[in-house]
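Below you'll find the structure I mean.
Here the complex is missing one protein chain, while the rest keep their positions.
Right, subunit A next:
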Amino acid sequence: MATLTFTRHLDRYLDCPPRSFEAATVAEALERAFDENQRLASYILDDQRHLRKNIAIFVDGHMIRDRRHLSDALAPDSSIYVLQALSGG
């Protein structure tokens, strides 16, 4: 199963600890997570269901290619990491 991890910054606000899901794409994994935590969706996706501009997603340490449809494929044991831009200096 693919493991979905949100940066601590997001976890603190949205109560989204690491979870594992059967999913073939990033979009599928996120949908599973949104089913369990509806607040997550509006924080991660915009009203077009595209990735928000201040969010980045990495699969197995590599930045995803498809920010619009989140179609990047997952391996059965993929690790998905979702992070948010930080502006503090």
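FYI, a contact is a pair of C-beta atoms (placed from the backbone, for glycine too) under 8 Å apart; a residue touches a chain by one contact, two chains touch by 3 or more; residues count from 1.
Simple rule for what comes next: contacts and distances are computed from a predicted model.
Q: What protein name does the UniProt record of the undisplayed chain give, "Thioredoxin reductase", "Branched-chain amino acid ABC transporter permease", "Molybdopterin-synthase adenylyltransferase" or "Energy-coupling factor transport system ATP-binding protein"?
A: From the choices "Thioredoxin reductase", "Branched-chain amino acid ABC transporter permease", "Molybdopterin-synthase adenylyltransferase" or "Energy-coupling factor transport system ATP-binding protein", the unshown chain carries the UniProt name "Molybdopterin-synthase adenylyltransferase".
Q: So one chain is hidden, and I want to know which residue out of A:R19, A:R32 or A:R52 touches that hidden chain in the complete assembly.
A: A:R52
Q: What residue numbers in subunit A mark contact with the hidden partner chain?
A: Output for subunit A: 7-9, 12, 52-56, 58, 61-63, 65, 67, 81, 83-89.
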